Every structure is written in C-alpha cells, then in structure tokens.
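Every protein chain of the complex appears in place save one, which is left out.
A, B and C label the chains in the order they appear, each numbered from 1.
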Amino acid sequence: MKLKTVIFICLLLLATISVSAQEGAEIVPETDTTEQMPPPAPISLLTAVDTDNDNGHSVTLTWELSPDDRQGAKSVMSYEIFRWVPLMRDTVEQVRSELANTGQELEVGDPTGEIKEKRNRLRDEYEGLLSRYSDAYGQYPNNGVWKSVGVSPSGSTTFADKGSKEREAFDYLPDYCDFYYQVFAVTSDAGIRTGSEIFGPVHSYGQWFNTGRIPIFVAVLFFSFLTIYFVQRAKKGDDLYVRPLAGIEAVDDAIGRATEMGKPILYVLGLGTASDVATIASFTILGRVAKKVAEYQTALIVPTYDPIVMTVAQEVVKSAYIDAGRPDDFKEDTVHFVTQSQFAYVAAVNGTMLRELPATNIYMGKFFAESLLLAETGAVAGSIQIAGTDEIAQIPFFIVACDYTLIGEELYAASAYLGREPVLLGSLKAQDWAKAALVILGIAGLVAANLGWTDFTDLFHVIN
Amino acid sequence: MKKTAIIVTAVVMGLFILSWVLKANAVSATAESNYILRGFLVTIAAFLTLSVLSFLYKDNPFYKFAEHLFVGVSAAFWMCLGFWSTIVGNLIPRVSEGLSNTFKVPYIGGDWGNVLGLDIMNVVFVFPIIFGIMLIMRLSSNYGWISRWPLALIVGTTAGLNFVRYLQSDFIQQVSSTFVPLLGNNWTGFGDFFSNLSLDASGQLVLMLANWVIFIGVFCGLIYFFFSKEHTGAFGKASRVGIWILMITFGASFGYTVMGRISLLVGRITFLFKDWLEIIS
Amino acid sequence: MNNFLLISLSDIGVIISLIVIFGGLLWLFVRSIKAKEVDRRIIFIFIFVAVAAPILFPITFQESATEVVKGVYNKIENLPAGSRILISFDFDPAMAPEVQPMANAISAHALEKGHKIIFMSLWATGQALLSQTLETVIIPQFPEKEEFVDYVNIGYKAGNEGVLNVIVADFRQMFPTDVNSVPLDSMPIFYNLKSCKDLDMIVSIGGGKPGPKEWVLFVGDPGNIPMGVGVAAVVAPQLYPYYPKQVVGILGGVKGAAEYESELVKNYQKFEDMETPGLRMMGPQTLAHIVIMSFIIIGNVIFFRSRRKDGTK
Partner (left out) sequence: MKRQIPFVLVFIFGAFMVFQYFIPHESSEWVYEFLLDWIIIIGIFALALGIWSLLRVSLDKIKNKKENYIYSYLILFGLFGEIIFGFTAFNGNGESWGFYLPFVACALLAIIMIIHTIISTGKKTTFAALAGVFILLSVLISIFDNSWSFHFSSAEGVQNPMFRSFFDHILIPVLSTMFALLAFFIASAAYRAFRARNLLATLLLVAALIVMMRFNPWVAVIYGDYGAKLSNWLMNVPNLAAQRAIVIGIGLGIVATALKIILGIERGYMGKG
C-alpha cells in the first residue's frame, strides 16, 4: 500500500516535470516585437567548438558581448542559447520516457512478462531512432525547431552545452551530429531579444588525451624515469647510502631482548588491506623480523585483521623461515585471523598483550583510532614498543606511547633499509631526487609567486 | 576465588534482571508495545557499556562476554548489509534476469546490447564473480595460488589509481599551495608595514610570519625525510629544524584530539544517565 | 573565544564535584613533590568524575565562531536560496556524539536559508544516523519542507572511494534511486543534476576513511566544487592543508559544533530555543582538559623531583 502510494506520487511528479519541461522548452523565439523599446544589439562572433578534454557530449560556445550588455535602457540581462533539434526528438523523448516508465513498472512486479516484452520492444525502437539521429540533425534546417538549451548571465561570454553520455538519460547528447546554435541577447523583458547569426555545423566528440593534465603526465614520466634509472644503477652494484633510522635499528635489539627474556614478539599489521601501501611496506619488514626471529628461535605472534592480509602474511613468514634455514620451526597459527571489526580486533590484541606479555610489540601499517588503545595496553604490559604508520592523525599517539616511531614516509623507507635489496634502495634514491626536484621547484615557484610571474605558477595548475 | 566469582556473577545477574523489570515497567508506562523486549534491549546495552568500561580496571569475564558477542554480531551485520546492498543491489540486476525477479530488483542487463547472442553487461559482470570465487579458492590447499589473480587485480588497479591521484593531490597541488608571497598578500611597502605594526591575527606581521613559517617548515620537514644523504652540516641543521616542527605539530594534534575523545565518553555517560538510569532529561 | 564560566552559586552539585576534583588534584600534587607516581586507575577515576559531574550538573560556557568555522557558515549564508547542497554522513555511532551535532546544525541552517539538501552516507552505519537526523531535526523543525523537493535521502552505497569516483561523473550510476527506491529522475531536486559537479556545495561530515578527506581528494578538488567539512577533532589538523583552497571551512570536533550552534542561535530567531548538544558538551570538555593538564604537570613534577633524587645519590 505504502509502496503504491510512493510510486503514484513519483509518477505524478514525473508527469508534472515532463509537462512543464515541454511547456517551457520548445518555443520558437520571436525576434520581432511590437514593443516601443528597440531590441538590444546582438552578440557577435559566435563560435562553437567541441569541449576540450572531455568524453564528448558537450559543445562549448563563445561569443563577444552584446554592446548593450548591462548598458543603457535596453540593457541585456542574460543570453539564451538555442540549439536546432530535429522534430524527431519528440518521438525519441517519448519513447525514452516510456522506456524509463517500464523500468519503474518492472519494480512493482511483472507477473505476466508483458512489461518486459514491452520494454524490449521499446528499447529496440529507441535504438533504431538513435541510429537515425545523426541523419535527422543533418537535415538542417528542415524538419526541426530551435530549442533552448540554457541561459547564461549577462557578462558571460561562454556556455557549455553539456549533455549526458548515457544513451537513456533525458539529456543524452549524441556525438558526431551536426549541431547549429544561436544565442539571443535577452533584456529584462523576456520578449525583447535579438538573435545572433547562426553558427554550425559543429560536432561533439571525445578526446583521447587530456591536455589539462600535462603537468601530471610530465611528473609521471619524470618519476618513472628516475625510478628506473636508479634501480638500474643499483642493480649494477652502485653503493647507495641510506641514513640509519632509530626505529629500525631498535628492531634487532628488541628481538635480542625478547630472546634473552624468553618472551614472544607481537607483530601487528594494522587495519590496512593488502592493497594499502603501508601494509605492503609492513609485509617486507615482517619478512625481515620473521627471519631474525627464526634465527634466534624466538616466538612470534601475528594477529591479523583482514583475511587476505592474513594469507599473504602467512606466506611471508613461511618464506622467511625457509630463508633462515628453519622451515620446520614454522607453525601455521603464528599468523592468525582475528576478526574484521576494528574494535573487536583491538580487544583481542589487547587481551593477547596482557596474557602473553610479549617482550616487544611492533606496530607497522595502517592504524586508526585503535593506535592509542594498543600502545597504552602494551605499555601497561611492559613491552618495548616500535611503531610505524603513514596515518598522520595517529603518529602523535605512537610518538607519545611507544619507544620508537617511524614517521610517515620512514615506514616505506624502512622496508627498503631492512631489505637492503638494491632495487628497493634504488627507488628510495629516486624518491629523494624527486624530493630535491620538488624543493627546487618550490623555491622557484616561491620566487615566481613573489615576483608575480603567474605564468610559472600556472604551470602547476591542473585542469580536472 | 571461585566463590567470589559466583557471588559477583549472581549479583550482576540480579541487577540485570532488576534493571530489566524496572525498565520494562517504565517503558510500559509510555504505552509502547513490546515493553519487555525494549526493557531487555536497553538493559543489555547498559550492561555491555559497563562491561567494556570494566576493562579499565583489568581484563575480566564481563569484558570478554561483551567482546565475543560484539565480534559475532558485527561480522553478521556487515555480511547482511554487503549482501543486500552490493550483491543484490549492484550485481544481480546486471547479471541475471531470473535472480533479479526473485530478489525483486529491476533487471538492468541488456542495456549494452548483444554480441554473439550474449548480453554484454552480463558478460562484463560475470568476471568479478569469477574473480571473487578465485579469491575464495585461497581456502583450497591445491588451488590456493589462483587467489593471487584477484589480488593482482585489486592491487594493480589501486596502485594505478594511487599513482596518478597522489601525484596530483599530495604532490603537485601541495607544491603549488606552497607558492605563497613571503611578504604577505597585500604588501604595501616598508613604511606602511612599520607604521601599522600590530600583533593582530590579520595584521601584516602575523601573516608574513605565517608564510615564512610555512615555507621553512615545509622545506625543513622535507629535508628531514631525505634518506640517502647523511644529516650533517647545514643539511643536518635543517633536518633538526624539520623534526622540531614535526614534534610541535604532533604535540598540538595530540592536545587537539583530547577534545574528541572526551566527547565520546560524554556520549556513553549520557547514555547511562539518560536512557538507562533516567536521572537526567 | 571568550569562555567564561557561568556557575550559579546555588548549584550545590557543581560545587561539590569541583571540590572533589580539585581537592583530589591538590592531594596528588602534594604527593608528587615527594616523587610518588600515580596509578593509572586513579587517573581514570578523575577523568570519569570530571566528565560525569558536568553531565549531571550542567555547567555552560559562551562560544563565538572562529574563522574556519565561519567559512562554512558564511558559505551557506551567502549561497543564493535554492542552491543544492549535498551532505554526506560519513561516520558511525561511535563518532556520532562528536559530529552529529554539526550535521544537524548545518542541515537546519541550510534548510532555513532555503537551500535544497541531498543526504547520503558512505558508511553503512551512517544510514541509521542519517534517518535519525531526518526524524529528530528536519521533520519536526521544518514541517513545511517537502521530501524530494527540498531534501532527499539517497542513503548508503557500499564501495567507499569507489562510490565517490563514480558520482563525481554520474550520480545515477551509483544511486539510481533514493533510499526508498524512488527513482532520482522523478524528483524535482534532482532535475538537471547529473553529477556532483552540478552541486553548489558539498558538506562531508565524518572522521574516518572514507570521509571528508576522500571527498576533497576525489570529488571536491577534481570537480572544483566548494566543500565544507565537519570532522572529528582527531582528523581536523589533517584537513588544514586543504583550507582555504580546497575546502571553504572546517568544523573541528565538538568545539566546532558548539561554535556553529552559537552562530546560529545568535543570528536566527528561529534557532534561539533549539537543542545545542555541542554547547552543552563543553562543560565536561573543560573539566576533563583541566584534569589532563594537571596530570601532565604532576607527571613533570614527579619527573624532576625523582631526577634530582637520583642526582644527589
């Protein structure tokens, strides 16, 4: 009953809209008027081109203002833009709305399959109509009318006639059709207006490259080049320096301490998924820690939050044990799944900390509000704590409650530092060079901004 | 030891039932139906709240009770929502007409036409199902390796997205935001500057100072994050300044966060006082 | 930001709780001079009392809006009536006490100014809170406003940032219908609204991921749409880099909510008697902050005293 009412109201609303749309839209503008006030001067130099850097379905118009724009008695208040549409458009719109209606009817139910059949028929009809659309537009100026597509305020000299790319949307604007445009300068009295010369034909079409994003494209090329270059150099055996990170140096000591005390090490991967960069960095660190742990024969506990992360972590730890030459010491439940609910996970890890009293807690990865819950409980349990996260909001809590903290990017660097693999170190070097480039660009930009060279700062302006 | 546990449990149970009865009674006064159930639900909510708070003293069975119940219910809650909203809401209408009818969702397949008698949309959206099943193959010891394929899809797509997105948002945009006029936004000359010197937040001096601090902070901070160069000499000094500014920021954010955490506690205590005990309005 | 305490002297409860808190702190301070550490459970008790007492015996403060909060307020104030604003509830019940007052205040303000609001949520748990706002604020305060014309609830969609990626280009692909399966095409509010780019403003209220930051990165910034954000205090500093270029203003935590509410109460007669949960929450905030600051001082006294002791040994 309720559903029916809602649908009824919706249909009613839909009907109102379509009626009002039809009333308002397709008026053939009257240019000559019998009022005393003379019509305003028209706009000049109307041009229309396909909108740049888009997926098509849009045409951008530009013009020169009417001399009467906001001037004098016959002041132009707005510009109304008209596009020539073939008469066939009415049929298209009718079929389209019927098609949309069948979609709603289907929701109510279709016991006999009748609606479905009707919908398929309508869809075929609609597609057939659309395929003839281009021809119909090509027949200009026969079999068509001028349709208002929008209004632009006075003072503006551009307008984008933008439609939808969805074929069944009410404002679908086909690509590669001949469009003709006319712009009317409209005064405060809507009846007093002057049309411009007609511009056309113009096509809309999609582009294959977004020129507005060239700065980013350059950055992509630059960065890829740097990375590949330094990785190649590292592979050739160049010695690459990495500054020591206190947090990472502490890991080895902490493992030693745990061995002495005969207590386990708790490694928490955080709440990230397997596609989060922080988690990916954490896997590499886990591999290192697991290898050391296997060598020292200390216990390791890795509770995980995400099932996919769990399986990956299992393989990482397993291969670390194999690398350390102790494949038999590896137990599957070293890495175990807890639950995929933030606070329930925290509760379980906190319990583990208070029961097992690990000598060392390592938190590496993505952490959210639980960071402090974990770190404080760990402090109560008396463990040495090493943390690393790229979640900026949580870094302060780790800094306060843990003994060592890797701040942001240091976490990614740590994985390269620990792994000591030339390719990873090479990419770290590339990162530093990018940073250096950025500092130089930043200073150059700053100078430019202070001297008012907007040309330079505009280079960094990305059009979306 | 055992005896105390039994007594505590008995007392808590007694209080629970008492609260249930009183609450049900209070609810029935407002002429709401199902007052027994409502009374139970409010009581259990209060009980769980107190159970979790008891963790502050130490780990205990009440806390464990709340925790385990929570794990079960939350897992099921997410599963049901995911099923109805994504599987039924997004996937089924695109792959199967029969299932769409069963689940009473409008079938939108067929919109993209047919190729070789197959519906394009159906075919396109069968892939995620195949990948999803591959992911579940992880459970099999023989075919577990195949679950790497969907993982590759997810990781690859996210990596590609991240690559350009972070390059734009966190790199180019942030760099261009650092292009600030160091003399302030409306510099009118030194004479004017000194004659109108004020410590006001919108004053020229403060604005200028802000721009300088931002400039120095960003660059010293970046220098701190240089990994492949030794932090000695001028470079080391800049990196020191960088870490100072980072520490000030961390302290400030910590202090700022206190507010949010207190609010959460306010919410819980208000619940206890208002909805359960009804001692405040 | 002139906070001043308005304690009515007749309120015995307030006096007693203040005496308990400050007496206790004083005692701990005296102990700290002897370098005696405080057990964490004692700190917990203090925090509990400092928060619970003002809830039982309300203490109120005055607030006035800061620039970042005014940014959002003025944007809504200055948009022409009938503008379309999207408000996204990206939080869960745990965060709700902190951010829902903002959502309520902003929604009420926007409707009062005659704007049209599209409500949605990126969090499954946000949908229930969204209906709560509709039922407790919008419908009772604005009975004359019509659903589908002045506001609409399009609900939750799974997919986090994925949803944002889609709706920035096309709304209907992700949300063919509203929360009650009413097609968007049938609603006046969605007339001529294709994607987020056609909105006049977006307000995202949240504190986790996905939340305001993702809205800025995925929608506001690429679409060049004015964004206002309301966030839990913890993530507010993270959004400052985006102010004022990518977001028009930030409401940070309950203080932000309190400031926004005070601005509404000050400027609109209609809102004079409205509920101000944000303002009300400032009492516990103040006391708890004082307690924590006192403990930091006590901790440092202990630290210096014990270092001195070690030094003399």
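Note that in this section a contact is a pair of C-beta atoms (placed from the backbone, for glycine too) under 8 Å apart; a residue touches a chain by one contact, two chains touch by 3 or more.
A quick note: this is a predicted structure, and the numbers were derived from the prediction, not measured.
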Worksheet item: Hey, which of B:V12, B:L48 or B:L205 is the one touching the hidden chain?
Response: B:L48
Fill in: Residue of B:S28, B:S74, B:S96 or B:N122 in touch with the missing chain, whole complex considered
B:S74
Discussion item. Which parts of chain B face the unshown chain closely enough to count as touching?
Written reply: 33-34, 37, 41-42, 44-46, 48-49, 52-53, 55-56, 64-91, 102-104, 124-125, 127-129, 131-133, 135-136, 138-139, 145, 148-167, 169-171, 174-175, 177-178, 201, 206, 209-210, 213-222, 224-225, 242-259, 261-262, 264-265, 267-268, 271
Worksheet entry | Absent chain, residues of chain C that touch it | 1-5, 38, 40, 43-44, 46-48, 51, 61, 66, 68, 92-97, 125, 128, 158-159, 162, 165-166, 169, 173, 236-238, 240-241, 285-286, 288-293, 295-296, 298-300, 303-304
Practice prompt. Since one chain isn't shown, list which residues of chain A touch it in the complete complex.
Written response: 53-57, 165, 206-210, 213, 216-217, 220, 223-224, 227-228, 231, 274-275, 277, 279-281, 283-284, 286-288, 290-291, 306-308, 310-312, 314-317, 319-320, 323, 336-340, 343, 346-347, 369, 372-373, 375-376, 379, 390, 392, 395, 397, 399-401, 407-409, 411-413, 415, 423-424, 427-428, 430-431, 434-435, 438
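Throughout what follows, only the chains that are shown with their structure count from here on.
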Response to the item:
Greatest contact count: chains A-B
Practice prompt. Report back the single chain whose CA centre is most distant from the CA centre of chain A.
Written response: C
Item to complete: Find the geometric centre of each of chain A and chain B from their Cα atoms only, then give the gap between the two centres in Å, rounded to an integer.
Response: 18
Worksheet item: Between chain B and chain C, what's the gap in Å when you average each chain's C-alpha atoms?
Response: 15
Worksheet item: Of all residues in chain C, which are in touch with two or more distinct other chains?
Response: 94, 221, 234, 237
Worksheet, complete the sentence: Multi-chain contacts in chain B, i.e. residues touching at least two other chains, fall at 78, 173, 253, 257
Worksheet item: Which residues of chain C touch chain B in their complex?
Response: 41, 44, 47-48, 51-52, 55-56, 94-98, 124, 156-159, 207, 217-218, 221, 232-234, 236-237, 241, 245-246, 252-255, 281, 284-285, 288-289, 292
Worksheet item: Which of the residues in chain C come into contact with chain A in the complex?
Response: 40, 94, 148, 170, 172-173, 180-183, 185-188, 191-192, 194, 208-209, 221-224, 234-235, 237-238
Worksheet item: Can you name the residues of chain B that touch chain C in the complex?
Response: 56-57, 78, 81-82, 85-86, 89-90, 165, 169, 173-174, 177, 249, 252-253, 256-267, 269-270, 273, 279-280
